[in-house]
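For this view, one protein chain was removed and the others were kept in their places.
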Amino acid sequence: MPARRARLNLVNIFLWVFGGAILALSAWGAFLTLSEGRISPSAWQTLIVAGVALGSVYALIALGYTLVYGILFMINFAHGEVFMWGAFTAFFAASALNDIGMIDASPLLAFLLVLLTAMLVSMLVAVLLERVAYRPLRGAPRLVPLITAIGASLVLQYTARGFYGSGVRGYPGFGLFGGTVELGPIRIDVVELVVIFAALALMFALYFFINRTRTGRAMRAVSEDKDVAAMMGINVDRIIVTTFAIGGLLAGAAGILYTLLFNQVHFFMGFLPGIKAFTAAVLGGIGNIIGAALGGLLLGILEQVGPNLLLTGYGIPSPNQLQDVIAFTVLVLVLIFRPSGLLGRKENV
Amino acid sequence: MQKYMRWSGLLVVLMLVLAACQADTGGSSDPSADESTPASSEGAGGTADCDADEFGCVEIAEGDPIIIGTELVITGANESLGLDSQYGAEVARGLRPDIAGHEVEFNHQDDGCSAEGGTAAARALVSEENIAGVIGTSCSSAGIPSAEILSAEGVMLVSPSNTAPSLTAPETHEPFYARTAHNDSIQGAAMATFVCEVLSLTTAATIDDGSPYADQLANVFAREFESQCGGTITNEEAITVGDTDFSGVLENIAADSPEFLYFPIFVAEGALITQQAKETSGLDDTVLGGADGYFTPDWLSAAGEATEGHVLSGPDLAFAGDFYEADFLPAYLEVSGTDTTISVFHAHAFDAYNMLADAIEEVAFTEGGTTYIPRTALKDAFFAIEGYEGITGTLTCDENGDCADAKISVSEVQDGEFVRIWPEE
Partner (left out) sequence: MDLPMRRALFTGLLGGLAGVHVGLVGMIDSFQGRDTIADLITLGSMLPLLILLLVGWRAASPVKSAQLIPTGARTFILGAAAGATAGLILAALAALITAVNLRWILVNATPGLAEILQFGQGLVVGSLILIVGGALLGLAGASLHVVPPAIARSLAIAFVVSLAVALLEPFLGAVLRNLGLDAVEEVFFAGGGLTLVGAIVVFGLTAAGIYAWTTRGEGARERVAAMPADRRRNAKLIWYGVLFLLLLALPQLVGQRLSEVVGTVGLYVLLGLGLNIVVGFAGLLDLGYVAFYAVGAYTTAVLTSPSSPVFAPELPFWGALPFVIIAAALIGLMVGTPVLRLRGDYLAIVTLGFGEIARTIFLSAWAQPAVGGAQGILSIPPPLPFERDPQAIYYPILLFCIIAAVAATSLASSRVGRAWNAMREDESVAEATGVNTTVYKLLAFMLGAAFGCLSGALFAAKIGVVFPQSFDILVSINALALIILGGMGNIAGVVVGAIVLVGLPELLREFAEYRLLIYGAVLVAMMLLRPEGLLPSRQRQAELHERESDEDQYAETSGEETGRPVVTI
């Protein structure tokens, strides 16, 4: 139908112009900034390292989104709050251990204990979420589970606020993780190193799990085709619960890693990281695990480096205030130009 | 279609007419807002003053309490700011439970730290009969509409923490508004003077957090710094409340190596920036500065060792002598049930209560058992307060409502404690 093709072409043209303009402006801004040479290479390096650390956290959360989407084709809007609950649990566990002096006595053991508690609680929250809010609505029209997810997100946030208060809670630091190290030419904080390593370890564990274990294979089967998998004797319900559980575990780990970096917990802390992690998942290709990891890292770096790189060249005042705008613009651009993401499979979004 | 047009036209006209009639009569078909009925016209002076007073009198029958409203942010993310002021007012009432022979009762409202919250709270208070005065608001964004609403009804509004300049600027000042908190221009200028003359630094950068308070403070500091000693502002950056990673901002600022970095924000982000700045190479020799937004013990514990050498401006509480430590603080902790003070404007709220009480006692008179407080006279008495010795300093109200003592002091963190270093005592 020629009319429709013409229409779509008009829209396409507009979108390409819009997206192209943003990219061109960004490139030019970067050029201006770099030629200005105000910010030193070591400063850029610090930012990139910070971006990698933050990005690792985003990657862990993104994995939760991507796993669930791969199976249920829905965005678990409340995943950011699963992350937040993990962080709070870690906070209380760490405070308790701190009070009994364990953090000073055996910091590594303390850290592992806190990590485990956080991951467990997040897993429980995720599984609870699935059971109460999502399972009853599996066959429902698209809008319904999405709205439920939003509602669940609100309940989790404000329950945390009601239970724990609305203030920001400072985290007791782990002395073990102070200081910086030099890895060749790169200066990196020990904390950042720990975060990156832990995240990588977990991602490898996940990769191994998905690709080498029976449950992992079952998960892949279900994400390919739910009905066929059921016919093959796979208990789809149980696989779905497992998926949520794994997502929860990873988010819990992300929770403690994030608070290691920033030493603060707050009931609203899951909102923005949740959205950004989702952006990362989309960027990398939703449904693709390596994509989620990659997307997370990229987004983290872009966030840290972006405002200074793209905007200072234009002399925009307070460019770092617009950090979130960059993240959202990335999302829009990816969805315009390559909706399936960098590594995603080509399918209808 | 014709019918539609006709009916809609009629509708519009009807609406506008109704609204016009409504507003013309001043909108008070609400008996509770009607203040101007004289109680009794016995004797010269006395209740005749009430008739003469444009806004009438507050009437408190024998044995009834005087009602003072509070309009502070007591729920939500900023609740510690408002609750802290509320506790300050409670402490003041505890130490002075009677005004003009009547008990004092509070009517607490939530200003929501937003314009619409302030509007709703102000309306709620104004619809309360016989409200003698209001302590509030916490946030300037709530203060601006509240001042308008309360002044229209002749209710005195005294703020412990509004800092926006427009509230006391001659063109926009509402007649029944005053504040015991510092006008940002004073505090920002004080810090600029300190940095210029005492520290003798020539380059500086600022970071604010998007709140009217911080934005204004940073701005005033920057302009004063430039004009007072010809210093250079290398960067005026901003962050968003809730952000946790400030490497981008700090690297951007570090690229120009300012000698002084001023971030007059609140505890959460303030603590983080303090720590992260110490880890940013390029800011190694930079002096860090803040304002009363995080001039509290919980900032010290949140930021830990990184606070060493930090300078902060704030009201000169040394002025209060022992009273603050010995009497106010224990009472505060009793009322709040916390281990430390939870924000920074409690002392201002304390002073606000007492100033209001003084003004009330000056103009209130009793006739036939009922106490009358003429509203306009109350306002005049309040604005006439001179040299009031409160715990935030010596307060004198100017005609635009700025009552705060111009005494700002600068303290430094030495060995994990705040030590006052300027001006010399």
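For reference, chains read A and B in written order, and residue numbers begin at 1 within each chain.
The definition used in the following text is that a contact is a pair of C-beta atoms (placed from the backbone, for glycine too) under 8 Å apart; a residue touches a chain by one contact, two chains touch by 3 or more.
If you're wondering where the values come from, they're calculated on a predicted model, not measured in any experiment.
Chemist: Quick one: say which of A:G20, A:P136 or A:G178 touches the chain that got left out.
Modeler: A:P136
Chemist: Touching residues of subunit A against the unshown chain: what are they?
Modeler: Touching the chain left out of view, subunit A contributes residues 4, 7-8, 11, 14-15, 18, 74-75, 77, 92, 95, 132-133, 135-148, 150-159, 161-165, 226-227, 230, 235-237, 275, 278-279, 282, 316-319, 321-322, 324-325, 327-329, 331-332, 335-336, 339, 349.
Chemist: Since one chain isn't shown, list which residues of subunit B touch it in the complete complex.
Modeler: Residues in contact with the chain left out: 8, 11-12, 14-16, 18-20, 22-24, 26-33, 75, 109-110, 113-116, 119-120, 123-124, 126-127, 141, 144-145, 148-149, 152, 164, 166, 172, 208, 210-212, 214-216, 236, 238, 240.
The working rule: only the chains that are shown with their structure count from here on.
Chemist: Could you state the distance in Å from the CA-based centre of subunit A to that of subunit B?
Modeler: That gives a centre separation of 39 Å.
Chemist: Which bits of subunit A are touching subunit B when the two form their complex?
Modeler: 38-40, 42-44, 46-47, 50, 54, 166-168, 170, 173, 180, 189, 261-264, 266, 268-269, 272, 303-308, 312, 317-321, 323-324
Chemist: Applying the document's contact rule, which stretches of subunit B touch subunit A when the two form their complex?
Modeler: Within the complex, subunit B touches subunit A at residues 76-77, 79-80, 210, 236-240, 242-249, 251-252, 254-256, 267-268, 271-272, 275, 279-282, 298, 301-302, 304.
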